[in-house]
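Left out: one protein chain. Kept in place: all the others.
Then we have chain A:
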């Protein structure tokens, strides 16, 4: 990526600069700045949590450094994920691709796999709920059973 002249938030460039820069590039730069800021904000929040857990303080530069490392690492992650999906002849990246990304560290892989299973089971629950709702709705149409439709959590999936 070209080390562009700093494009921080406000500030209007001269009309000369604008004329030279293709519209797409400028928009991309803006997007990059916004994403960098978003990552920085979240990194700050997460560091705050770690600070409280450990009873330390993080300097601003530390937060900025971790944020920048994370932001840059996303490029590698994105490219890897894209390649994993393509290797599996898909164009949509799935959980399986993310798990592959986490393969180097056993504990990380275990954590991600666990989260993936939690997601899968909560997705199943959502589907069960929808089935119950739609079958209950069908039940209502028959005038014989006037069973009230309750949102009871009597799911069998403990």
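We adopt the following convention: a contact is a pair of C-beta atoms (placed from the backbone, for glycine too) under 8 Å apart; a residue touches a chain by one contact, two chains touch by 3 or more; residues count from 1.
We adopt the following convention: contacts and distances are computed from a predicted model.
Colleague: For the complex's missing chain, which UniProt name, "Myotubularin-related protein 9", "DELLA protein", "Centromere protein X" or "Creatine kinase U-type, mitochondrial"?
Modeller: "Centromere protein X"
Colleague: In the complete complex, the non-displayed chain touches which residues of chain A?
Modeller: 28, 31-32, 35, 38-39, 42-59, 61-62, 65-67, 69-71, 73-79, 81-82, 85-86, 91-95, 97-99, 101-102, 104-105, 108, 111-112, 115-116, 118-120, 123
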